[in-house]
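Missing here: one protein chain of the complex. Every other protein chain is in place.
Letters are used for the chains, namely A, B and C, taken in the order the chains are written, and counting of residues starts over at 1 for each.
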Amino acid sequence: MTNHWADIQNADLVLIMGGNAAEAHPCGFKWVTEAKAHNKARLIVVDPRFNRSASVADLYAPIRTGTDIAFLGGLINYLLANDKIQHEYVRNYTDVSFVVKEGFAFEDGLFNGYDAAKRSYPDKSAWSYEIGADGYAVVDPSLSHPRCVFNLLKNHYSRYTPELVSSVCGTPQETMLKVWEAIAETSRPDKVMTIMYALGWTQHSVGSQMIRTGAMVQLLLGNIGMPGGGMNALRGHSNIQGLTDLGLLSNLLPGYLTLPGDGEQDYAAYIAKRTQKPLRPGQLSYWQNYEKFHVSLMKAWYGKSATVENNWAYDWLPKLDAPGAGYDVLKVFDMMFQGQINGYFCQGFNPIAAFPNKAKVGAALARLKYLVIMDPLATDTSEFWRNAGEFNDVDTAAIQTTVFRLPTTCFAEEDGSLVNSGRWLQWHWKAAEPPGEARTDIAIMAGLFHRLRALYAKEGGAFPEPILNLDWPYLRPDDPAPDELAREFNGRALADVSDPASGAVLAKAGEQLAGFAQLRADGSTASGCWIFSGSWTQAGNQMARRDNADPYGMGQTLGWAWAWPANRRILYNRASADPSGQPWDPAKKRLVWWNGKAWAGTDVPDFKPDSAPQDGMSPFIMNPEGVARFFALDKMAEGPFPEHYEPFETPIGRNPLHGNVQAVSNPAARVFKNDLELFGKAEEFPFVATTYRLTEHFHYWTKHCRLAAITQPEQFVEIGEALARERGITAGDRVKVSSNRGFIKAVAVVTKRLRPLTVDGKTVHQVGIPIHWGFSGVAKNGFITNTLTPFVGDGNTQTPEFKSFLVNVEKV
Amino acid sequence: MDMNRRQFFKVCGVGLGASSLAALGMAPPPAYAETIRHFKLANTRETRNTCPYCSVGCGLIMYSRGDGAKNVVQEIVHIEGDADHPVNRGTLCPKGAGLLDFVHSPNRLKYPEVREAGSNEWKRVSWDEALGRIATLMKADRDANFVTHNANGQTVNRWLSTGFLAASASSNEAGYITHKVVRSLGMLAFDNQARV
Amino acid sequence: MNNEIERYTPAERSNHWAVAILFVLAGLSGLALFHPALFWLSGLFGGGVWTRILHPFLGLAMFLLFLVLAIRFARYNHLNAYDRQWLKQMDDVVNNREDRLPEVGRYNAGQKLLFWVLVLCMLVLLVSGIVIWRQYFGEAFGVGLIRLAAVAHALAAFVLILGIIVHVYAAIWIKGSMGAMLYGKVSRAWARKHHAAWLREIGRK
Partner (left out) sequence: MASQDITARSATTTPMPQVRQVGEVAKLIDTSKCIGCKACQVACSEWNELRAEVGHNVGVYDNPNDLGADSWTLIRFAEYENPASGNLEWLIRKDGCMHCADPGCLKACPSPGAIVKYANGIVDFNQDKCIGCGYCISGCPFDVPRLSQKDHKAYKCTLCSDRVAVGLEPACVKTCPTGAIVFGSKQDMQMHAAERIEDLKERGFAQAGLYDPAGVGGTHVMYVLHHADQPSLYAGLPEAPAISPLVELWKGVTKPLALLAMGAAVLAGFFHYVRVGPNRVDEEPDPGEPTVHQVDPSVHVVDPNKQP
């Protein structure tokens, strides 16, 4: 989230699209009801299903799953055509005036530089700004240059007419226009819309671009950085934000630092590439501090062994050969399926239930030599080898995988911190001992590491240096305390750290650092995760703070827990003030402002605190250009502007925007050859299916909890009344839902809430399939819903397309 | 057994008298026992926590039996929302409201177990055996498949044949140390729930 | 010549007294639930819960035995023209002026009427009792019907109890009746006075 949960109360309009906050985040959704009750806010829900969020919405619009870019692209066109944009914001805080390089083109559904054989754009060099003789990007403040971003944007979305969009999305034109009209109202500086989305956008082969389109709408309306505004990703799990922040992904290091690729053999070049100089005069380009963060990380990991001589242990980091995300789970499970992976660890994760095409995942796991499960609960994955009848029909004896199952504590039995969706790090305390012999994940990792280190010390082996030299300063080496680890990722001074300007000592050697501004690239500081720096300072554990005072009545509660970065609650909050430094709406939307000497306000300013408005520094300080981007440069796999592509399993078999067969579905998606063959066609699987979770359950955990099982006991699918009539199904019947990858059987819930849509002249029925059941638990056993889903991922995040695929439905 | 007149009068009189007196409200006064159940949280111990499900990060108060004395095994008996928490303000969704059944789920794992190749059952093992065997398997695989240089002779130092899927609800501290260990081994097949 | 006539066989007497005992038990347990003032009667049955458990079984047993009794006696209880005349002279009945009344057969009109009232009440009690018997039939009936049945049950019980009060009093009032049901025999004089036609009838046999 750019903003945070309680801030939603400041919204004038809430758009829930690509998510179902009432269902999946009820306690966060409270702030929508608060905005409605106390701020007269309106709620708009755009979703394939009339869902729980829609039940309290002022306006609901149905949409065919997977067509959100068309809907939002149409909205961009509507805003530009009807001049419903926040002009001053767009002009000053975005890249509309930047001139794009010659050679950038979009034709017949593809941007320039596409390589069909590689299914990607290997050459993105034209997707960038024209650089002038002064070394800065060329801008045209008059917005008349034909290649300035504004005109390219306008041109790109001019194709998204209401008629076409309605035909792609199936949304009735009248409803769609009502939604657009309401959204357009928030282009006024004193009206703010928030967008709340979640996996309903992420889990598409074009998920990242859907989110980008939403962000572009928010930029046009001037809603980013505003209280009650922003782009708010409602993260799914309690600490998925934190684990992402800590970089537990194939290509990342903590704090969104990135691993080097094979080509980056030279440490200085690795750093240089990541410390971009400003693209416009007077801009901050904060990533210029990258090396400070990187060196501090290496000092936290390798201590004294990371030296300037060995480039801070640069070669001890593995280098990525795979482009993009590297070894994401789709790639890894494909490798496993090919027999290239021998060992696999699942720490609190249930891949056989959570990943697409369960048959493939199960077959892949069966090719492992060893599988290690660490979990508080008996997961389906831990028993993937057990024959559970039609739910999991496997030949147990033939599965040669050795499976270890290690019991872990649950939240109630350990201390530690979690990062919520609003980036708040909140500390929690242990209340009881774990059952039996369960241990914390920390103790298990430490126990494994020690055995490995002892083996390497004794026997030697492949490249033992990073293992032998990993810094392990914990008082109990086999069970490091959570507070020791928290202090380590916050960071401490290894030598006295002083202010380069005044020379004053900011932190003495051995002291905890106050924040990432104190990090140094000379090895005098160690910090395991720079963005968490400030969470455990010399003053103690900031994450455990419990002052919920809200002096401005805007829900910022700066004394509660600690938010990264720097306890800032709303990102880009400098944009909530106009170029002169005063809030766009001084009456109700005061966040930060220039008080004549410094930036101050109800939140920690996301800006250089002493940069006066007249200095001309723009609010988006992480970008070298200082402004927000409509034009994504080379950052996105599919191109700089989002374009509608059909889901890989499309009910209409074509892309109504263009005839190019290469551009029906995302031309740069993550897809593997053997999976391409498993995509179904509308002739055999005529209905559009989407999967989702229910408010009563949490993924595959709560099927082990009696109270949750009572409230939603048995697997079901939702089908509309029209489809039910067509197939002779009544509520409560058992139905078989099949895709080209398998089938599930479940109870039919027949509802008015799913209606057939008219798409591209055809009637399209949508089927809703909740995910929560499996072959073990307190709830009634059921099929793993991901038996049905396709093994294809987004081009940027590699997130599988769980939200849109084709099925057939029959009565059992 | 015939009734004589006196007996008859007696029976009639007592019956009638009793019923009419009772009807007039002179029934023996019933004892009004305390009907309100006892408040079950009196003297439980409160511990602050954060809901482990979604990312709203609701504050919890866990109530456990026992005052923390040496001879008491604390058991969590009730969980409800933390009214001071600025986001959830004491509220909890159905999952959070039912967290007690997660903590006490019959399907909680209690001991390290191993399922041997081809077997159809779990065998309980000690921690030492489990961790020892896993470390040995890891080392064997790493030593056999570690790549120090790629085909172009570039230093790459990666281990691709074992993968690690990190959690989504474990603490930052667990995540941090997991990352530290996994990267020191040179692993790249490293991911978490953020991807899906 | 024997001066005594058999009015009730041992089987009939046993049957009657079994029904009577069950009536008392069902009645007392029912009254315990009928009005708060009589709830103390539940103490006779081991408390409220036992009263609730026993009452339907007592009632059911009463009904079944009554059914046998009713089948035994139904043929004596057809009302006829004499009965209507008898009923018209109720004033003579209550004032012991039997000589003015039409000749009575085995049962007089009052007894016959009582018989049919009992039959009707028993049927109503059975049917309504089943409807409100939550433990076994809780799910079988709608709340509207249950409410109706509760009223019907109470009403039928009320009528039944009134009827039995009359019945018991009549037995006390008409000397010799109690003996008939206790020992089975009545004197010819008793029969001639109260049931002359019946006496003649058995004389003919």
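Please note the rule applied: contacts are C-beta pairs under 8 Å (C-beta built on N, C-alpha and C of every residue); 3 or more make two chains touch, one makes a residue touch a chain.
Keep in mind that this is a model prediction, so the values were computed, not measured.
Of the listed residues A:Lys635, A:Lys780 or A:Lys811, the one in contact with the hidden chain in the full complex is A:Lys780. Looking at A:Ala54, A:Ile271 or A:Cys410, the residue that reaches the missing chain in the full complex is A:Ala54.
Summary of contacts with the chain left out: across B:Gly96, B:Gly163 or B:Gly186, the touching residue is B:Gly96. Across C:Ala11, C:Met90 or C:Ala189, the residue that sits in touch with the chain not pictured is C:Ala189.
By the touch rule set out above, chain C reaches the unshown chain at residues 1, 3-4, 32-39, 42, 47-49, 51-53, 94-96, 98, 132, 134-135, 138, 143-144, 146-148, 150-151, 154, 158, 161-162, 165-166, 169, 172-179, 183, 187-190, 192-194.
Where chain A meets the chain that is not shown, the touching residues are 22-23, 26-27, 29-30, 32-34, 36-37, 40, 50, 52-56, 58, 60, 695-696, 706-716, 730-733, 747-753, 778-780. Taking the whole complex into account, chain B touches the unshown chain at residues 2-5, 8-9, 12, 15-16, 19-20, 23, 25, 27, 29-30, 32-33, 35-40, 78-81, 83, 88, 90-98, 100-101.
Keep in mind that, in the parts below, only the chains that are shown with their structure count from here on.
In this assembly, the chain whose C-alpha centre lies farthest from chain B is C. Chain C has its Cα centroid 82 Å from the Cα centroid of chain A. Distance between chain centres (mean CA atoms), chain B to chain C: 63 Å.
Among all residues of chain A, none touch two or more other chains.
Looking at the complex, you find that chain B touches chain A at residues 45, 47-60, 62, 64, 73-76, 79, 81, 84-89, 91-103, 105-120, 122, 127, 130-139, 141-143, 145-146, 148, 150, 152, 154-196.
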